[in-house]
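In what follows, a single structure is set out as structure tokens and then discussed.
The complex appears here minus one protein chain, its other protein chains still in place.
Per-chain numbering from 1; labels A and B assigned in written order.
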Amino acid sequence: MSSTVSAIQRSALGFVLVLVIFGTLPLVVSSYQMSIANEILIFALLAMSIDVLAGYAGRTSLGHGALFGISTYVVIYWTSVYGGSAWVGCLLGVVVATLVAAIFAAFAVRVSGVYFLLLTLALGMIVWGVCLRWTSITGGENGIRGVGRPDLIASPTAFYYATLAVVLLMTFLIWRFVRSPFGLTLRGIRDSESRMRSLGYGTSAHMFVAFTVTGFFAGVAGALYALFNNFVSPSTVQLSQSVEGLLMAIIGGIGTLFGSFIGAAAIIMLENFVSAYTARWQMVLGVMFIVTMIFAPQGILGTLRMLLIRKR
Amino acid sequence: MDRRQFLKTTGLTVAASAAGTFAAPQILRAAEPIRIGLMAPLSGVVAAGGREIVEGFNMYWEERGKKAAGRAVEVIVEDDAGNPDTALQKARRLVEQAKVDFLFGNLLANTGLAVASYVKGNGVPYFIPVIAADDLTQRNRIKNVIRVAGYTASQMPRPLADWALKQGYKRIATISQDYTFGHEQCAGFAQVFTEGGGQIVAQLWNPLNTADFSPYIGQLGDLKIDAVFAMELGADASRFMKQYSDFGLKGRIPLLGAQNFTDQSVIRTLGEECDGIISSAHFAEGSDNPETQKFVKAYSAKYGKMPSLYGFSHYSGAMWVDQVIEQLKGDISNRDVFIDAVLKSQLTNSPLGRPVRFDDYGNPIYDVYIRKVVKNKDGKYWNVPIETYPAVSQFWTYKPEDYLKNPPFSRDNQGIKK
Partner (left out) sequence: MSDASALVLENIVVAFGALKAVDNVSIAVRSGERHAIIGPNGAGKTTLFNAITGVTPPTAGRVVFQGQDITRRSVQGRARMGISRTFQITNLFPSLTVDENMQLAVRGNGDGKFSMFGAAELNAGQAERASAALSISRLDTRGAVIVSELSYGEQRQLEMAMALVAQPKLLLLDEPAAGLSPAERIIVAEIIRSLSHDLTMVLIEHDMELVLNLVERVTCLNNGQMLAEGTPNEIRSNQLVQDVYLGKAR
């Protein structure tokens, strides 16, 4: 049981680090850098939702960017076109993302491996196509402009702390989720689906629930993004959104949860700070990804964890 | 921006936010440089056009010795990657970290709309010489978003439709890339053409990056039409012209195009296949106007190619804003005063060779040329005016109030008179 205790200690350390680092940032950085940190938090949540499937259930999804974006669309549409309240909009966004995730899940539970990847990719492309073509609702590739945040979280600092609170809460829920009996069944399905079935598990039902739940978390991230960006267009649901979320999870370390914060920070900071020096920043990103794959295939946090365990 | 400068601006930013926003004393203003944030797609599918945006913009400031009304001008270039979310991120960086006085640029409508929604909230002036989305100067106007030397998508094809009617064309089919910029340009054409008694026989929509146009060209060939109106951009435009010629339609069915269809950025690499295509635009690099020719010569000497619409627009846009800064004697600290001054101003001495002013909605009114692609004396293809429609506004001959009551154009709403 000693390993369980130290795992809990590690996770507690993760929470404390996230809280301290992100909690004190606004005191020391400019408003722009705070907005970058805000974005990092939102994308870390998206990356975590992908990590639950990739790292625990062994299913690499390329559809979660679309689920994220659906929530963003719903929030922006609800507030700016329909004129509804942002709070209700966020609720609706998350609900719709979760429902669409359930529809995705109904298809995706039937497959695994590269077929799962391709199927989620195709489902995501359908969402993108709909957002692009259904011009009367989505505004086509011009997108929809938002109406700004509610007064309570209108200031960047207030919104930043609101995001931090929500993301921490979601992180805690995800953490509980992957450590629950249900979370264990996902790791079982990853290792051997046939054994799970012969033990009496309806693996499809488990994958369905897991996919839908991760869709919920992606939806929460998407709703936050709507409030943050105040704008939505098909690029928010496009494939590169899913790929970026996946890269963040991979660079941070698949199956580590907290690695998503590191991965999101690495990629978003690279995009924003390196691009100030060179237009070839995408190449830098590519090189960084390759280097990670070769020298730290378990990601930054995964490798650190391995080194620590080895030392002991 | 080099590393030291980055550290310096970061330091300044931190210091400024610590000291509070009201701390900057007015006296220091004149000595401080004017910082301009220029965004353009420098990576991604429209990167070629993005580079010409930067070229045109820099060329103007270099000619002016990088000064406006005695103040140094510092241009900070950011890559928007042709992605609205990236554009938004970069706009935030330019405004909140680099502390630019105003924003400029972007190429794709969706990137421009994203930045527009951002500056709507904070009032930073944003100048868009290329972003043509109709509603930015129509139904969803934002006062601090201004089309200096820019235009509205549906504005330019209207004179061409009128010209087509005068040629006796009765039946026309349109083909266009399937996105808003294409929908709006086709609608401008279709509306005027059908209201004048013409018939839009078919409207074909191809996805962006169509490798093979043969199915579309096959359909066009069977339609018994008097002309084709094409709205394609970039590589799609080159491919379409090439295949239109390969399939033998060239010379059989006259080809009309949106301004970007025969833009210099497209035809500079083409041969015979672009010869004789008719389009309409406010700028024509083949115009015999001396101001235009002066600009074309200077641009060609500097960059080894004739200017495209992107280069021209950003050169002229920079000039327009510079003239207003001169008029305000370098003091643009009051944004409302600055914006009002821009909206009331006239662009003079531009490569167009004629003064340009805004309508009441912040969109320029231009003399629009009907242009024909011909070979110049150097053997290169360029657009030469064959007719001029004076003072064309984004509302054509309609009353703005009436016009704005109609829903915006889309793929399904092409303004066609039944």
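Note that a contact is a pair of C-beta atoms (placed from the backbone, for glycine too) under 8 Å apart; a residue touches a chain by one contact, two chains touch by 3 or more.
This is a predicted model, so every value here is computed, not measured.
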| item | value |
| --- | --- |
| Contacts of the hidden chain among displayed chains | A |
| Given A:Y82, A:W134 or A:F182, the one touching the chain that is not displayed | A:F182 |
| From A:F15, A:Y161, A:Y201 or A:F273, residue that would touch the chain that is not displayed | A:Y201 |
| Interface with the undisplayed chain - residues on chain A | 1-3, 173, 176-177, 179-185, 187-188, 190-192, 194-203, 206, 209, 213 |
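Here is the rule we use: only the chains that are shown with their structure count from here on.
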| item | value |
| --- | --- |
| Centroid distance [mean C-alpha coordinates] between chain B and chain A, Å | 36 |
| Interfacial residue positions of chain B with respect to chain A in the complex | 1-3, 6, 10, 13-14, 17, 42-43, 78-79, 81, 83-86, 88-90, 92-93, 95-97, 109-110, 113-114, 116-118, 120-121, 133, 140, 179-180, 183, 410-412 |
| Complex contact set, residues of chain A against chain B | 28-33, 35, 39, 132, 135-136, 140-143, 145-146, 148, 229-231, 233-236, 240, 271-272, 275-277, 279, 281-282 |
